[in-house]
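Pasting a structure here, questions to come.
Here the complex is missing a single protein chain, while all its other protein chains stay put.
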Amino acid sequence: MSALLRVENLHKRFGALVVTDGVSLDVMPGRIHAVIGPNGAGKTTLIHQIFGTLAPDAGVIRLDGRDITRLAPHRRAQAGLARSFQITSVLPEFSALENVALAVQARAGSSFRFFRAARGQAGLNAPAMAVLERVGLRARAGMVAGSLSHGEKRQLELAMALAAKPRVMLLDEPLAGAGPEETARLVTLLGSLRDACAIVLVEHDMDAVFQLADEITVLAQGRVIAHGTPGAIREDAAVRTAYLGEDF
Amino acid sequence: MTLLIVQALNGAQLGMLLFLIAAGLTLVFGVMNFVNLAHGVQYMIGAYLGVSFALLTGSFWAGLVLASLTAGAFGLLLEWLIFRHLYKRGELDQVLATFGVILSLNEGTRLIWGSNPLELPMPDLLSGSFQLVEGLRYPVYRVAVMAAGLLVALALALVVNRTRIGMLIRAGASNGPMVSALGVDIMRLFRVVFGVGAMMAGFAGVLAAPLVSVEPGMGENLLILAFVVIVIGGVGSIRGAFVAAVIVGLVDTLGRSLITDAAQAALSGPASARVGPAVASMLIYLVMAAVLAVKPAGLFAART
Partner (left out) sequence: MKFVVPVAIFVALALIPLLAAVGVHVPGIVTLIASRVMIFALAAMSLDLIMGIGGLPSFGHAAPVAIGAYAVAVCDAAGVQAAAAVIPAALAAAGLFALATGAVALRTRGVNFIMITLAFAQMVYFATGSLADYGGDDGYTLSARTTVFGLDLLDAKRIYLTTLVVLIAVYVLLRVIAASRFGRALAAIRQNRGRVQALGIDAFAIELAALVIAAMIAALAGVLMANQAEFVSPAYAAWGRSGELMVMVILGGLGTLHGAVIGAAIVVLAEEGLGAVTQHWPLVLGPFLVLAVLFFRHGIVGGARR
């Protein structure tokens, strides 16, 4: 089986600070690939580079064999990448349904249509509703996104990412700020997404990571220090050293 | 050739005036993220106060000092009355309110001093001219304006780069919330910056008064040029403001004569008289576009 998303020997530095130092990563289809590491290990910077909001200094990123290293973010999204943000990022004035319908519209590549009202279009609303159903937000479809609870906004973000029918989803701390109940719900939801797409998961909640991940890559100081199954990572000495002093 | 030298000197002198206006503006932008369209008004008020104080005291120099100080104080008054309520507002509110301030003050100036342009005679000490090269004389006053601008730039550079308050200003311009997190009263710091900025603009107004006609609305043309300076130099950067001010001053004055000449050489007859001035008047904006195309945040962006 060949990798769906392949990151090869990525390098990035800000002045004297090396933030990504030869990182390579293979994400297999239908797998959840967690990226963990202490604060400042370069996880979010890595996500930025994979998604194209930061340009790497060297290295190649391939999506299903296609070199996407130089593509603009919106082109990568069209190619099949989706991401969620560390800080909750929905369109606060739109209803939950409109948020997801916009993602459907983006997926269809049809934003340059000037004359038909978007609101009543079944072609946008039906798929959006189906995705809301899947993440458990159907009852909230008409609510303005800004007034949803934190956990619901997190679910809505996942719905927006899902609606784009991505091949690979990049999730940057999808559980950040969620309470215990919300976390449990989100973890179940994330686990159920395996059949929809491959997932790169950056997350600090280690219980969730070991519950969800099929593979784990550990970063420290911009470098990959370990890679393997959750079981192997748990026993890895280098990982223990890197996390020394952290709750692990 | 001699004309070129004169144009270059005039350009440098315009650059210095622009720097005096842009320096305060860029720091106010940088530290508070505040859009002060009314900054050009400070320049106008400086010029008018300069005329009045010079008449009152009979001395250009007394007028210069009194007008600069009063302009600075007036800026602080505006800040206290109006602007401080706007820092937490969106940029559109800031534009609307400061636009209202411009309307009010331009018209208020007209009410007090009348619509007719006023003149401020040069001080006797600087009213002569000197021989630049054989057969070409240049007014001493313009050189003095340049020297004054340079001195202020130097002093500002020293304060910003060598003192504690300068360090705070630089930090504030690149990351305001961080500075206040360090326990520095950013509002007090900002008032100092604002007052000094207003004073410098007023100072520039008095300096320019003998060279231009003093009239209502005189500040806005320079203000927009100062915006171009800030955009090219990078918001919050004193060094950027200085370099960009010199670039804008030189390009604007040199461009006008060079482009007109070039157009005359390339196109014969009446066409050149049409094309030349039109292109020349667009030159600094094209330079701005070119800089932005390469460096969207300006040449010396203070913010990361």
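Letters are used for the chains, namely A and B, taken in the order the chains are written, and counting of residues starts over at 1 for each.
Keep in mind that, in the parts below, a contact is a pair of C-beta atoms (placed from the backbone, for glycine too) under 8 Å apart; a residue touches a chain by one contact, two chains touch by 3 or more.
Predicted, not measured: the structure shown is a model, and the values here were computed from it.
Counting contacts over the entire complex, the absent chain touches A, B. Only one of the listed residues, B:Asp93, B:Glu119 or B:Asp185, touches the absent chain: B:Asp93. Mapped onto chain B, the interface with the missing chain covers residues 29, 33, 35, 37, 82, 85-86, 89-93, 95-97, 99-108, 110-111, 220-221, 224, 227-228, 230-231, 235, 273-274, 277-278, 280-282, 285, 288-289, 292-293, 296-297. Even with one chain removed from view, chain A keeps its contact list with that chain: residues 51, 53, 72-75, 77-78, 82-83, 85, 89-94, 98, 101-103, 105-107, 109-119, 121, 124, 160, 164.
Here is the rule we use: only the chains that are shown with their structure count from here on.
Work out the mean CA point of chain A and of chain B, and you get 48 Å between them.
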